[in-house]
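Okay, so here's the structure we're looking at.
All protein chains but one are shown at their positions in the complex.
Order of writing sets the labels: A, B and C. Residues in every chain begin at 1.
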């Protein structure tokens, strides 16, 4: 059940687990920035390769990754399938009377590569964290305090509510409930959601009472063991440089360096 | 289908969405005091769980969005709650992306907020069938406005997305139907079981 | 010493038959080699320590989990897949340990009608079935009550009604008296005694077994052992706590053959 969220933090090598989670947040943001600013398929492909290598290094469970990607590719398919036909340019092939352009195919390919690079990178770097670690990292990165605690409290009760939801669903199944495309099903789901919300509201009142019992007076705290170490700085620098490689190459700076001649 | 991945939208749209969301979240969190934090957090978690429900409709099935319901119950607090839920969905499920988080949050939170400001006050005074109807309107409006905003984000980025946007908007129709029905039933449930939940002058 | 071994022995085929059933959660084996034949009229008490998988076995019988080995036959049919279990669930009713897991509708009548609606009864019929079921449990007055606001004891009875409304032939009861006070417990037991259904009850409540069961099985060391149930008066010695209002205790003598236990509100079932 817990694997619903975290993508196997236990499987990671020790050196990776010991890193400050802030490292991953910053790395993921950098990766997304680079990916979005690239526009050549080859440069993007090399960035994607780097991300896949990283996923292997962090022992991301491939089956889980593919499961996650499946849900994501539906949207990508709708988005990119049309592009070859809606982007004007040199005709490449014809389909049912519509002509696909070379530029359109390239745009679709670029978007597919970008989106997959960011998503796989995000799942690799952040999805393998415990949600609590991510919350701590966001707090240490000076995100607004209330937002960070809202995130942490949500994560905390997510698991409690998920259990409640699963038990209710099991009981519905035991009473011969089979979801269909009809009013009875939809109304039952509406009530199920309503019951979850009513119980959640009552729980939140008990949580607030528990907070007050322990002297709560409008402040929440973060206590974590995260220490930014030299290794973190080193790894971050390495990752920034590696990820910047495809971008430097695309903008022509990489070839410019050794030869000194700008084409 | 409400989550746009990274790499699709243009830079101005990304920056615009991020700015709008940051402003709205900033205002909403200032309104939300620490005493209300557990309530907003637990409800955000409940919405996250509810969004895992797969509802059959015709030959396929949809995941609930529930932003209309969220707005009605949480008001302004729905804005940070949506952001938190989207962050969890992005990082752990791979829905959407990182840089695009602001746009996605805006597309889902704005309709929630509209429902909270325009429909919630009416629900205070309704009963029975009318609660269902107003709930259904909130559910449908949440989905419809999100769909339109999503298409707008695509079109503002590039006019080439027009056909894709039309297809996506079309896939929103079954969700809109189910969401209206489910939200209506949920609000009717709450109105009968815990009406004090609808009386949210405090949020 | 009067020892009455109660065993139901009929020649007919069993309603339910588990053969060499095994189950594991993840990689942890919960139980294995479980064999069980349930005959019509059986009221089987399923006992055993915490965490031995008794509740899991009930859930497995209605197909909420799949066994890792073995076969399950019910009403003469081998049940393997979701379709097979779906038709089975209409005939085997499971009462959950926590009624809050089972009840999710706004009012009692809607909760009780949920099962019949799932079985395909039209709205009006389902409503009538629900009303009749409530009446049979003396809950007529509860039909329009908001389920969520009922007390623990009332919720348990309503949960029983939701199961009975589906006219099951077998009832699976998971700790039915758990969390109930003495009064609510006695009321529930009285209703259960009056029911004609074949039953499996998972419980630690000695009084419930005494008053309801006619067979027993013991979950022990990862498997189900057939057991004998016999009820007889006997004497034993143990440290015991009495709580009663101050001043009352002096009026009673503990040399009475049966000391007044009922006044301390700490009977076994509540503990």
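Basically, contacts are C-beta pairs under 8 Å (C-beta built on N, C-alpha and C of every residue); 3 or more make two chains touch, one makes a residue touch a chain.
Predicted model only: the values in this text are computed from it and were never measured.
*Asks:* From the touch rule at the top of the page, work out which displayed chains the omitted chain touches.
*Replies:* Taking every chain of the complex into account, the missing one touches A, C.
*Asks:* Which of these touches the unseen chain: A:42, A:209, A:238 or A:253?
*Replies:* With A:42, A:209, A:238 or A:253 as choices, the missing chain is touched by A:209.
*Asks:* Could you tell which one of A:121, A:135, A:179 or A:194 touches the chain left off the display?
*Replies:* A:135
*Asks:* So which bits of chain C touch the chain we can't see?
*Replies:* 1, 3, 45, 47-51, 151-153, 179-184, 204-206, 209-210, 213, 216, 218, 220, 225-246, 249, 254-255, 257-259, 261, 264-266, 268-271
*Asks:* Extract the touching residues of chain A with respect to the undisplayed chain.
*Replies:* Residues of chain A in touch with the missing chain: 2, 130, 132, 135-136, 152-153, 155-157, 159-160, 203, 206-207, 209-217, 219, 221-225.
One rule holds in what follows: only the chains that are shown with their structure count from here on.
*Asks:* More C-beta pairs touching across which pair, A-C or A-B?
*Replies:* By the number of C-beta pairs in contact, the winner is A-B.
*Asks:* Mark out which residues of chain C touch at least two other chains, giving numbers and ranges.
*Replies:* As it turns out, chain C has residues touching two or more other chains at 106, 148.
*Asks:* At which residue positions does chain B touch at least two other chains?
*Replies:* 188-189, 193-194 - these are the residues of chain B that touch more than one other chain.
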